[in-house]
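Since the structure comes first, as structure tokens, the remarks are kept for the end.
With one protein chain held back, the other chains of the complex are shown just where they sit.
By written order: A, B and C. Residues from 1 in each chain.
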Amino acid sequence: MTTATPDTFAPDLPSSLGAASRGEGKSMAVRLSDTHSFASISEKISGIVLTMPTPRWWTIAFALCSALSLVFFGAISYLFYEGVGIWGLNVPVVWAFDITNYVWWIAIAMSGTFISAALHLTRQPWGASISRFAEAMTIFALAIAGIFPIIHLGRPWFFYWLAPYPNVMSLWPQWRSPLVWDFFAILAYLLLSLMFWYLGLIPDFATLRDRARSRSAQIAYGLLALGWRGEARHWQRHRGAHLLLAGLAVPLVVSVHSVVGLDFATGNTPGWHSTIFPPFFVAGAMFSGFAMAMTIAVLLRRAFDLGDFITDRHLDNLAKLILAMGLVLAYSYVMEIFMAWYSADRYEVYTALNRMRGPYAPVYWALIVCVVVVPQALWSRRVRHAPWVLFGISIVINVGMWLERFMLIVTSQHRDFLPSAWGMFYPTIWDWATLVGSIGFFAWLLLLFVRFIPLISMTEMRELLAQQQGGS
Amino acid sequence: MAQVFRPGLVFVLKVGAAAILLGCVTAVLGWRSLIAESPAIDAPVTQIPPFSHKHHISDVGLDCRFCHATVETSAFAGIPPTSTCMTCHSQLFKDQSMLAPLFASFREERPLRWIRVHRLPDFVYFNHGIHIAKGVGCSTCHGQVEQMPLIWRTQSLEMEWCLACHRAPEKFLRPRDRVFDMAWRAPDDQLEQGQRLLADYQINRSRLADCSNCHR
Amino acid sequence: MAHSDDQQERIAQAAPDGRTVFWRTLEEWQRHNVSEERMPRPTGQAIDASAVDRRGFLRLMAASLSLAGAGACSRAPQQAIVPYVHAPPQLAAGEPLYFATAAGLGGYAVGLLVKSDGGRPTKVEGNPSHPASLGATDIFAQACVLDLWDPDRSQAVTHSGQVSTWNAFVAALESRMGRLAADAGAGLRILTESVTSPTLTNQLRSLLQRFPAAVWHQYQPINRDNVYEGGRLAFGEPVEPRYRFDRARVVLSLDGDFLGGPGVRHMRDFAAARLGEDGQPHPGRLYAVESTPTLTGAFADHRFAARFSEIEAVARAIAQALASPAGEAQGTPAVSAVAIAGCVRDLRENAAESLVLAGDAQPAIVHALAYAINLRLGNVGRTVAYSAPVLSQPASQADSLRTLVADIAAGRVDTLLVLEGNPVYSAPADLDFGAQLAKIGLTVHLSLYDDETSAQCEWHVPQAHFLESWSDTRAFDGTISIQQPLIAPLYGGKSAHQVLAVLLGQSTPNDYQAVRDYWSKAHAGADFEAFWDAALHRGFVEGSELPPKAVALKAGFSPERAAPAYTRDEALLDIVFAPDPTVWDGRFANNGWLQELPKPLTKLTWDNAALVGPQLAQRLGLDNEDVVELTYRGASVKAPVWIVPGHPDKAVTVTLGYGRHRAGRIGNGAGFNAYLLRRSDEPWCGHGLELRKTTEKYRLATTQHHFTMEGRHPVRSMTLAQFHRDHAAELGDERQPNPSMYQPVQYEGYAWGMSINLDACTGCAACTIACQSENNIPIVGKTEVRRGREMHWIRVDRYYQGSAERPRTFFQPVPCMHCERAPCETVCPVEATVHDSEGLNLQVYNRCIGTRFCSNNCPYKVRRFNFLQYSDTETESLKAQRNPEVTVRMRGVMEKCTYCVQRITNARIEAEKGNRRLRDGEVLTACQAACPTGAIVFGDINDPDSRVSKAKSSVLRYALLGELNTRPRTTYLARLSNPNPELQDQQAGDPTAESVG
Partner (left out) sequence: MNASQQPYGLIAEFSSPAALLAAARSAHGAGYRRIEAYAPMPVEGLAEALEFHDHAISMLALAGGIVGGIGTFALQWFSVTVDYPLNIGGRTPAWPGLIPSTFEMTVLGAALAVFLGTLLRSGLPQLYHPVFNEPSFSAASSDRFFLCIEATDARFDLQQTRGFLEQLQPVKVSDVSA
């Protein structure tokens, strides 16, 4: 698929981004500079946090998500008490919802940091207004993704044995295990994303500190702002650091998802043992990440009437990215089947066919529809400019991507080498509780985020404005 | 007033941060000590009756194997049945109140209950017999028992500690006739001696650190 | 004690830990301390008792991550050491002892060596010098140790349901005896199961002398009535056939299952003949004509599915063909003329080296015919010998029970002692035994469990398990074993000897005295002590087997007579009753190991089912797990259907032993009760069954869902012809391992490996139970099995090949392969599974955190995961049962076959103490030790002379999934078949055919 990337990927992506940076960038600039001044930017964005009265929809949504979060942690507590047997796992299917959720969430976590870092590096001004919540999305999704590898353990209270540290057993982790790679990948990715996000937030916290009325808010934001005062020297370092972190983030993100791919590719299980997996997983991650970004973008835009920051142009570009990734994914599905056939490996061929005809065939075809067929609608300009249609499509895509992971993980295990050992996986109530709960918890974090943290980078908006004023 | 943090407040915040840090550290340490192995190292354990290894070895001159009879043949060194004690104490110190529990045990057919001092987790399989056979002395693991009025643990008995010897047995091996010698000290040429003993005992070093040696 | 060298050597083999066994008598204990109270208590020295506190502690810990990091779960509450007050002699703390005794099923004993850890019987091995065992054991013998420790065993004497005492019972009995004495014991009836025990027989006889009017009845739901009746038909007297499969080249089995069921000697002999001393396969041939598929049929070179009632016709056809000089034969509905002719020619050509046998269940006439055929072929004295019956009283048990019921009905019975057995549950439905009991003044039931019969009896007396009491018993060839106990009765149980002794007027009965007294008379003389000690030491009385007797056909019995016309209503079905492969007649219903052991052919656990053939299923639109209503002669039960390839059409097989409601927590409510359909006149097969499909479904727990090989070759097979043409290449095994990018690891010293001979494996699953008992493998229960979470470390896979009507059946035991390039190890993040320097693929439970990645990466799926806390850490008696040499696993950790590393380690330690290398065969894995056919060979593959190296050098050797380059240490020898070239078309399934579609 690496060879394939240019064909499908290249013509589409640059054109859209290039466009964004060239003409459209300007056209958007005009819009921002004649609707906004430095003051109004601060006013509007910090207002959402500081002055805006809590909307009713927020209270309701928050209550709902709190309930779901309780379900999530309730399920986990029961899991710790009883053991992973409360899930539908068995031999041969020792991984199912747990790892599916893990891969799904970590994939969603992909886009945030990647989008903002990549756009930052390629100096795409249009990225500025979506980077902040995209990064937030990354961190929340990553935090949740990080929970699953721990709770899926038979003895989760020993999860720290994956970390190298001097101990009385004088033992080390088994470095060759992809799970150890995972441990380091998640650790690095989480910390870097946090730093990247927080670095960008410091000046905005300073704004909130200075605009806050209540003393408590002043102190809270003041602490977060670390006493930032906008010195030219600090700005200079700040910029450099931001650029460096962006530069580090991009390869890291790719490596993280390659490692997730290797979790499976290093196994000998038919349907997993394939070199296509790392790039395949990176593409899939971008795909679902962009989709989730789209979902959130449409919602925020509507909820806080941010049309002037998150413009149709943004959605349009996101949609094009999603379409591009969708094609890459479709391509790798085809390649998977081709490779199975080409390898002439009895087991690989069987697995490929079993996916399409076996007991889990409905899942397979459902995911093909969600991931390959539906996104084709994005060829149409009208669709790309209808936010709610985009919203619908992005939801479908995320469902599809979950199904894809489930299909990859379960169908490979449930019928591997010895027919005598074949089996089936049926989820239990606790499987569902964990999945739904995790989604609720994700939304819960997002809701807190939009209430307490500026969901668009005021700094970058000001920079944009300054640029345009300079330009105009 | 733009100045959110007056110097005073800053000071308070710093103190607060320090306090929190300190709190966490103490909490962790406290918990570690809470779950620490008991009885602790170098802490004499009061037994009923208060059996003195010092007295029985140094004063009376008993051999380890008089009580721990199966130490050479079996995985378990063996804790003497009451009847063994009675071989002497049916005559000696019959009026000692200290020994009342012993006589009671014998009379009422009620076993004595000793507090375990040297204990390994039950997923660790230690075999006394082979260690004796290959020249690992009692005192190497149990310390100067002959000087302990009440027995205590002198070694951590943690995997690390086991490996220390399994990786470099030559540092600890003794001639077989010195195995039960409490007074044995490593000679200056221990390393050479150890190497020689390794050969004599036909110890296969390559498998000494295998997991299967102790874990099944 | 003195043994011949060869015996010494066998003994050494018998000792799993390689130490020379001194299997002591319990004499010393008896002499040292008069009362049995001083016999070893399960407590012993409470060394490994901490396991439990620790795990209880851990479970709580698991509930809260805040406790994370409590080290390698080594912190535990303070712990005490409890020494003995008086140490039992010969007991070296921490060292196991071995005692010889014998276990009987249906009166037929298998000699055992039982391991005693700190006074607790924990493991059973076969007694290498006992004729019925030769070191091997069947699943029932292996599992008996769990019965001993079963917490559901009856623990108190009860009087009409109220807890009472032994003394009260004795008083009640004595008060009754006054009256009995008055009328010579008229009204006294004793009901026992099949009795072979000389002592018990002697006691009963003397009882009958004392009470001439009393009657001794014998009934056992699965009995040998037909075997003996056949003798009466053919020879005019009941005989005990003694088969010598090791001398037979052609075997014809008429619905006989000598390769399954209890007893292992026949399997051992058969395998020996097949393999030969030189290890080269021999051109033996096995024909099986059978109704319900059995392991014998599965192993046969030619299997013919016949309805139960058609077997007689086949037997007669054979007899006639043999009688006709030209050997022309006419066919039967089940077996074509060609097949019969071919089979008969085979038999003739191998006269005196052939063997024909009939299944115990087959009607007397079939046995008689088989006897006659053997006579004609001159097999008698060569491959088969006849002796007096092993049972003390060979009279028909069905009649015996019928008479008893008639007497009760007629009010002629006022005192009934039921010694063992569970007739209320297991008597044929038409006798309605339970209801009869109410009419009796005094009813007494002696049994291990407070079961269905106990509930209907006035008195219930807990029985002492055979590991708790003294007795004696006979083996299949009559060899007498003296059963000695290993432990004092846990629940104050009593033996039949003691109860009878009370009737004989002894107030303080003692089973030890009873047995010893009998033998001191039976073997009077100065050398008695020596004899007694010898008998106990070697586990049997030498030269006590029954002598063969000359037989001649009874006048007027002519096997050539044509079969009487058999008419039946084709609309109706046959019903066939068969003992259950795992719970037998129901006596093992509460044994978790046996309940969870997959039944060899159906792979069902925890339930029985109505077994039907594919044709019938297709015609009636039946699917697995459909509930059907079976109506037979007025009675009807509901049962789930299970389709069995090779099952004859128009017949339904139901297995006995299920549907119990007073079995205990394990057995209650499992399966359906087939006894409700059973009739005393037709105990094994009847015609006129109606089958009605209901809309219900009943979920069954099977451990293998796919029975075909899906075009893969896990089991490889070839015909003997191909083998001799050296087509071993057709096995397609890569002799040269595939290349690898890694440096090969050199294994100096020992390199452990295993070879499993599929041409010897009959699929009996003794290995599975032996492993379960050796390695403390927990049972998980039906729902967990349904989820696919069974824990067996060595499973026996079953594959079918060919058509569903006439399949070839293959068995394949699958333990851990101990791959040299183990895929499981590279993916474990914490080094919980690694290799040791002898090539064992280790699993370190205390390091495992349960990612399950290893299981994922194991192509053989032999790793088992503790999804929940499966090991019972609460029940004291079950804790006492466990093998202290093996860690009890907690939930959340992976486990698997370790090649019995504990046995290897202990043996190596002993060897190293003596600065010597381990001898070949000094370490036996549990599965190897139990295997009746010696199919499993384990040892050092670095030693070219070891048995395993020799086995692996065979051209039949192949590695399972060898193409994955896992370099497994466990390899297989391909299955051979030797079809009769004349009957190619008759052959069950075409070996070249891929699989059932």
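The rule is simple: a residue touches a chain if its C-beta (ideal position, glycine included) is under 8 Å from a C-beta of that chain, and two chains touch if they have at least 3 such contacts.
Given the structure is predicted, the values throughout are model-derived calculations rather than measurements.
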Query raised in the report: What are the shown chains that the left-out chain touches?
Result: A, B, C
**Report entry** Contacting the left-out chain in the complete assembly, out of B:L13, B:L62 or B:A186
**Finding:** B:L13
**Report entry** Option touching the unshown chain, where A:I139, A:L153, A:V180 or A:M294 are the choices
**Finding:** A:V180
Report task. Identify the residue among A:P55, A:G227, A:G307 or A:P359 that touches the chain left out of the display. Result -> A:G227
Requested in this report: Check the options A:V168, A:M195 or A:M424 and report the residue that touches the missing chain.
Outcome: A:M195
**Report entry** Contacts of chain C with the absent chain, listed as residue ranges
**Finding:** 742-745, 819-826, 831, 834-837, 967
Report task. Would you write out the residues of chain A that touch the absent chain, in ascending order? Result -> 37-39, 41-42, 46, 164, 170-172, 174-176, 178, 180-181, 184-185, 187-189, 191-192, 195-196, 199, 202-203, 206-207, 209-211, 222-223, 226-241, 244-245, 248, 251-252, 255-256, 259, 262, 458-460, 462-463, 466, 470
**Report entry** chain B residues that touch the omitted chain in the full complex
**Finding:** 1-7, 9-10, 13, 209
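The rule is short, and it goes like this: only the chains that are shown with their structure count from here on.
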Query raised in the report: Whole-Å distance, chain A centre to chain C centre, using C-alpha means?
Result: 58
**Report entry** Distance from chain B to chain A - Cα centre to Cα centre, in angstrom
**Finding:** 53
Query - Where chain B touches two or more other chains, by residue - result: 158-159
Report summary line: Listed in rising order, chain C residues that touch 2 or more other chains are 67, 70-72, 847
Report summary line: Touching chain C in the complex, chain B uses residues 35-39, 70, 73-76, 78-84, 105-106, 109-116, 119, 121-123, 125, 127, 129-130, 133-134, 158-159, 201-202, 204, 206-207, 210-213, 215-216
Requested in this report: Would you mind writing out the residues of chain C in touch with chain B in their complex?
Outcome: 45, 47-48, 50-51, 54, 67, 70-76, 78-87, 92-95, 748-749, 834, 836-838, 840, 842, 844-847, 885-888, 898, 901-902, 904-905, 909, 912-913, 915
Query - Residues on chain B engaged by chain A in the complex (per definition of touch) - result: 2, 4-5, 13, 156, 158-160, 163
